[in-house]
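One chain of protein is taken out of this complex; the other chains stay put.
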Amino acid sequence: MAEFFGATVEDVFKTQDARFRAEDAKGVDAVVAYDITGEGGGRWRVTVRDSRAVTEKVTGSDFGAFTTKITTDAETFIGVTVGKIDGTAAFTSGRVKIEGDMKIVALLPRLFTKYSPPSRGVSARDIIATFPERFRPEAAKGLDAAIGYNLAGEGGGQWTAVVKDGRLEMREGLAENLTVNQTVGARDYVDLMLGKLDPMVAIGAGRLRITGDMEVAKVLPKLFRKYEPKEVERGPELIVLKKTISVGMRFSTGPVMGRFLEGLKGRKIFANVCPSCGRRQLPPREVCAVCRCRAGEFVEVGPEGVLVNVEICYYASPDPLTGETRETPYGTSNILLDGCRGTETFWHYIKREDLFDVKRGSRVRPVWAESRTGSVHDIKYFEMVR
Amino acid sequence: MKKPKKNRNVGIIGVGQTIYSSHREDVNQAEMVHEAVALALKDAGLTRDDIDCVVHGNMELFEMVHQPDIWHTIATGAYGKSAFRLTTGGTTGTTVVCAADNLVASGLYDIVVAIGFEKLQEGHTTGGITNMADPLWGRHLQTGALTDATAQAMIREFGEERALRAAMRMRVQMDKHACLNPNSHRSFGLDYSQIDDLMKNSPRLVGELRLIHMCSQSDGACAVIFAGEEKAKKLSDKPVWVRDHITVHREETFTMYSLDPADRDPSSHRIAAQRLFERNGITNPVEYFDVFEMYDPSAWWGLDWLRDFMLLDGDEHLKMVENDEILIGGKMVMNPSGGVVAANPIGATAIVRVAEAALQVRGDAGRHQAPGGVRHALASGFGGTYWTVLVMLEKDLDWQEVSADG
Partner (left out) sequence: MDATGGKRGEQQTADEEHACCKVVEGKLALPYQYFAGRVGSRFIISLRDGKRILGVRCDACGRVFVPPRQTCERCFSDLSEKWVELSDTGEIVNFTVVRYEDRHLPRKPPFVLALIRLRGADTPMAHIVEGVAPENVRIGMNVRAVFADKTTNCILDIDHFEPV
């Protein structure tokens, strides 16, 4: 039988039932007919019903009743199956034809784990086997965790990495009381390790699921040196240079921002007022952009106020002034200080301990830094008035 | 607001897009930009010699390459010709379109190529965006473009269950479109049956803004070729006419939150839509436009902004989503391309909206073509702290001038 991309059509259908994921097939009742044309082709029928999958070769020309029929040539079929040909592009260009219920086609990647040719490339099992040599004891100091790897499909399996006292022990199977558990298809896991699949994309699509202690999950990438595939598994080398730009800068405050920052040193918050519309600007700006006139008059506002908007941020972003990653979750907020009206809010942090207690309308006050230099950090954060 | 006088009509005669993906290690920036330019020239049946001027744009700070247009001269066709670089944040892609339209309409150039590109994988997007804030204040507090203030406001207005469900329904609708677009960076095959699961389990970025709601970070480039009326008619069987465009900037960084929603000023989106539709005599945009390619950085913003752009009231925008009226085949198709949540090479993102809208008007969008003949299309750009650009495209040169002095 003709082979494309290291596999035959027969290979794919032989493993079809073993790749079935019953947990995602609840309520699915469908018969998918495959008419694979040309050299190396054939006809198959895959029935999904009552959380079971049955794959049969069709010998005659009649598929019987089907929900959906997929017609394509053997090369395209295998190419799409192993990810060498873009499925949507093949469909758009007419190389793949679909009759009947389209919805099932979108469901197929969830119902069956991806087929991987038996002899091709590295397996998830191979990568797991490199854990001990890639382990970085210095990064595991003080960590006591059991990390589960639930990698379904060909070349996969279940493992637990037990990290304690700067040591790593690999165990077969998933331990009870896992600190973190990761569930992902074995092929996807390999692609993640090779940098071919973006982790955020995998999480977004529900292909990678991480449960348990997210603080521990975040340090996992640091526990192991990067997996380096052997030469044969790589295409032609493509050079990627990694750099960090770091340049010193000097910002002029100007008289208006300067007066505001000077005020913070003395624990005072100054707004300036537009003589035309009367709005207070926080921080003050030289002009009112709405009225296009100079806003010169300063008034002291606050320091207490009412919370108008609070955002709890879980995304670990870098502080662009230091390049260091901020600790999550943190909360930024917009506060209507006493003396301000409408949208004249003040932008600052909320105390971490108060993050889940405060709400819109909560009364808050600034907590001043001991040493104040005339910067945003002269206020450490706002806290709830209890 | 006075409508700008257009010296002559301008048509889009060529569109070129790369695929959008998370990684393009196989090409450097110039090589990726060249892919889009070469495809646009091929689409228009032109060669480099036919180009009079190149307008090039992307985000500052994102790839840490200063003045990339200079390096890209080897790839854009700008060698020995007029060339401009523009960068206006997320709106860059639509700003290069406005500039190209103005340059051709003025009569100074006959054929102008507008280019937007980004290789977000080369830089740090959130870090780059954060650096646009005031260095003495906002830069310390901002987290790129991540916010759930819109989610909170919609939950307050429509109740948690309805708001969460409508935002996720729109996300699934966008994915259904993305699955039909071969250039999409992200096409998951999502189904309405997954809405409950995603509402609960998609990881949170900020509050109720979850990973699935948010746009991707993509690599890709897009080029669009503009020509004066005479040349456009000669060179193209199906020129797409640029009827009008509008740009509205606001300073809302510190003044967009209030306890009483009535205190808030109308958004730049609503102001732009009101002014543009008024001066073009459009009273019912949902009826008028067949397709709207919106710059939707997240499903929450996409949902909320539909109300502003289409000048809707109350919960009309939610109903459009709940009744599938924005799906391909629906009353007013939104983002048949899958939108920004499906692919977001930021400096290219807004020009992709115009390119996709033009393909819809031409009837050349392929699998994601809206049926029934698209005659009127709208494209939006979004950037900065609420900046808006709207571009109106037409199949026929048959519109009436309205309120030229108004």
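A and B label the chains in the order they appear, each numbered from 1.
Here is the rule we use: a residue touches a chain if its C-beta (ideal position, glycine included) is under 8 Å from a C-beta of that chain, and two chains touch if they have at least 3 such contacts.
Because the structure is a prediction, the values reported are computed rather than measured.
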{"item": "From A:R250, A:R292, A:K359 or A:R386, residue that would touch the chain that is not displayed", "value": "A:R250"}
{"item": "Option from A:V299, A:V367 or A:V385 whose C-beta touches the chain left out", "value": "A:V299"}
{"item": "Full-complex contact with the absent chain, from A:K242, A:R292 or A:R386", "value": "A:K242"}
{"item": "Positions on subunit A contacted by the hidden chain, ascending", "value": "236-256, 258-259, 261-262, 270-271, 280, 296-301, 318, 320-323, 338-341, 374-375"}
{"item": "Subunit B residues touching the omitted chain (full complex)", "value": "24-28, 30-31, 34, 38, 47-48, 61, 63-64, 73-75, 77, 79-80, 119, 121-124, 127-128, 131, 135-136"}
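Following the convention adopted for this analysis, only the chains that are shown with their structure count from here on.
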{"item": "Chain centre separation in whole Å, for subunit B relative to subunit A (CA means)", "value": "24"}
{"item": "Residues of subunit B touching subunit A in the complex", "value": "22-23, 25-26, 64, 124, 126-127, 130-131, 134-144, 146-149, 152, 179-182, 184, 186-191, 194, 197-198, 201-207, 211-212, 216, 251, 254-260, 263-265, 366-367"}
{"item": "Touching residues on subunit A, where the partner in the complex is subunit B", "value": "86, 88-89, 91-93, 103, 106-107, 109-110, 195, 198, 200-201, 203-206, 238, 240, 243, 245, 249, 251, 253, 257, 261, 279, 281-283, 289-290, 306, 308-309, 311-315, 317-321, 332, 334, 336, 341-349, 360-361, 375-377"}
